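Supplied in structure tokens, the structure appears directly below.
The complex appears here without one of its protein chains, the remainder shown in place.
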Amino acid sequence: MSDRESARGGWGSTVVGTLFVLLFLFPVFWMLSTSLKTQPDIFATPPRLIPSPPTFAAYRAAVLDNPIVLHSVVSSLVIGVGTTLLTLLLAVPAAYALARLHLKGAGLVMLMLLLSQLLPSIVVAGPLFVIFSRLHLVNSYPALILADTAAIVPFAVIVLRPFFLGVPRELESAAMVDGATMFGAFARIVLPLARTGLITVGALAFLLAWGEFVFALTLNVNENVQPITVALNKMIGQYGTRWAELMAVSTTIAIPIILVFAGLQRFIVGGLTSGATKE
Amino acid sequence: MTTTPTTATSRRTLLKAGAAGTAAALLGTGRRAAAQDKTVLTWWDYMGDPATSANAAAAVNQIKRYMEANPQVEIQRTYVPFADLKTKLLQGAAAGQLPDMVIIDNPDHQAFAALGVLEDLTEKVAAWGQAGNYFEGPWNSTLWQGKNYGIPDNSNCLVLWRNLGLSGPAGVEAPADWEELKAAAAKLTSGDQMGLAVSAVKSEEGTFQWLPFLWETGADIPTIDSDGGKAAMQLWVDLVNNGNMSKGILGWTQGDVLAQFQNGKAAMMVNGPWQIPVLKEQSPDLKWEVSTLPKDKQGASILGGENYAVIKGKNLDAAWDFLVWAQEPEHLKTYLLEAGKLPSRKDLAQDPAWTDDPVLKVFVEQLLVAKPRAYGPKYPEISSAIQEAIQASISGQAPVADALAKAQATITPLLPQ
Partner (left out) sequence: MDVPTLPTTTPAATTSRWSPAARRRAGHYLFLLPAVLYILATMVYPVVDNIRLSVHDVTVMSLLSGDAPYVGLENYRKLFADPAFRNAAGLSVLFTAGSLAFQFTIGFALALFFNRPFPGNGLLRALMLLAWLLPTVVSASLFRWMLDGDFGVLNFALLRLGLIDHARYWLLEPQTALWGTVLANVWIGVPFNMVLLLAGLQGIPPTLYEAASVDGANGAQRFRSLTLPLMRPVALSVLLLGLIYTFKVFDVIFIMTGGGPVDATTVLPIYTYQLSFQFFRFGDGAAAATVQLVALLLVAVLYLWASRREEIA
């Protein structure tokens, strides 16, 4: 479908969609606006939509002049990247196997995946803490990466499986007939076709790890490993109504998310079908 | 390449180490080797982040001074939020991941001593011979079954603060009793400016703020479901329902109460001395005054404060060396004044720094009628029942009488026999 065609079809939809999205995203705007206010501005009635004049005082106090918060941004990045790589490594072959390979016990594995999805983090965190302490992993990045991955892998497999189901079997069969090995067919034919799925799941894994809170709270007390979600929670625990500063930290957390998403958006927009038909 | 030692003060250096530090930390196992052969003393407290909290800054400065005097020791401080500290300590105990020493809220001290995670300091204390220099309330909070499990760090208590800028010519005198308090709160309420702010948040902070009012009626926790208990709860409920106090108090920490006061949204507040340095630094133009809490049948306040405790089987000698140093009056005085806290030592309480200061002397006076929370090792659960009663009454979920009856039923079996 060409751009020209779509442009003809839907300016009305664009207007409706824009209005809806603006309303829907008001909370994000409000976060940004609040983060640029002074404390007296926060407590002003009626509230000002746009701070006048905007000030970065809250960013200075809560982020820039705050080495703990700054360092927690680095920690979150390390945890996010580590978790993404490990998740993809484990989840991609598993999702493919479950979608396609008609393995004995696949139902059992699906059940296990679902079962592990059922576990509230709060329940898992205690025993994990004990295991990790025995391995001397508590208070380290690996502990948080391993725990986050444990929570995300089942989700990743479940989300990826339909993507593999969507890959036309004919292409795969053709490759196999051509003499490619199973791994070869998987790597050369299936993975590229499921590219959208991989990128989507990789991005989601990063962002879930970036936002993870319960494990970070329970498996770590080391401020050098502490991710920014925990840093924010600590601030809330101390001053639950310093909204400008809380929203400044919140906005800081949101920025990498916007960046990751801006970079990867086209893959998601393309969708599954376009990837499969292009080959 | 090693990671920089991670005290609060050297974190900037760590940041500069950038990727190198990150890589090292990635490989690290949380067991950080100090650069030299230093004794490493790990330390947890809930004082906050030194960038935003005067209490934390005071603690960090104190640690820095100690390390300057004792270069062979490296103290690694970690901030654990107030509400999480108990959980963290229990988890750490289960997994053998505890710090060497910890600063805890004094009503929880017996609960931790009863768990068996704290070092028995009785012999060290006897040899030290300074127990008699401490006030009885804070000192007793470190005792469990006759043994000594810690040293008081500081004391504090709650008083009433008034914003004089708002009171102005039509302002109010310091209210002496509850009737005057209600009248003053009503008078000072206008628009979005509330007469009074307290913290009723569902944590120990809420209990801490309400107990003085309970005690002022002559009632006590074992008799919480009494006329006195009902009157104390009704006082807060009425203040909220009359619009003189925001229902927001249900979510406010004492730090949040301060923010209301600083921004002129609460003309009066109930708060402690640790807010003095914060107010002076952040709101130097604000004019305010403190007075003892308005009385009912009697005057009362609450004895707050933190104690040091040493974790069993860890680094007793190094920890004890720090404690003895920190408790020397001249070291203690610098730290307490910086943190806005009151001495638990009798000899320091006579110091003109407290007795001659127009603000601090009110606290010292209030401290005389400040009661400790000495209700045994089940106190955390008792407090939780009180928090629930406060929340239920103020949110309107249950009438005051029902809420207190329920609290009483929970509390009675938890009290020491």
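A few points about this structure:
Going in written order, the chains are labelled A and B, and every chain counts its residues from 1.
Please note the rule applied: contacts are C-beta pairs under 8 Å (C-beta built on N, C-alpha and C of every residue); 3 or more make two chains touch, one makes a residue touch a chain.
Not measured: the values here are computed from a predicted model.
The chain that is not drawn here is touched, among residues B:131, B:250 or B:286, by B:250. Residues 1, 5-7, 9-14, 16-18, 21, 24-25, 27-28, 30-31, 34, 42-47, 89-91, 93-94, 96-98, 100-104, 106-107, 109-124, 126-128, 130-131, 146-147, 149-150, 153-155, 157-159, 162-163, 166, 169, 172-173, 176, 181-183, 186, 200, 207, 210-214, 229, 232-233, 236, 240-241, 243, 246-247, 250, 253-254, 257-258, 261-262, 265-266, 268-269, 271-273 of chain A touch the missing chain (whole complex, contact as defined above). Considering the complete assembly, chain B touches the hidden chain via residues 87, 90, 93-94, 115-117, 192, 202, 246-248, 250-251, 265, 381, 384, 388, 391-392, 394-398.
Following the convention adopted for this analysis, only the chains that are shown with their structure count from here on.
Averaged Cα coordinates give chain A a centre that lies 38 Å from the centre of chain B.
Residue ranges of chain B in contact with chain A, taken from their complex: 3, 6, 11-12, 14-15, 22, 25-26, 28-31, 44, 48-49, 51-53, 78-84, 88, 91-92, 94-97, 191-192, 201, 248, 251-253, 255-256, 259-260, 262-265. Against chain B, the residues of chain A that register as touching in their complex are 39-40, 42-43, 45, 61-62, 65-68, 70-71, 74, 78, 82, 126, 129-130, 133-134, 136-142, 217-218, 221-225, 233-235, 237-242, 245.
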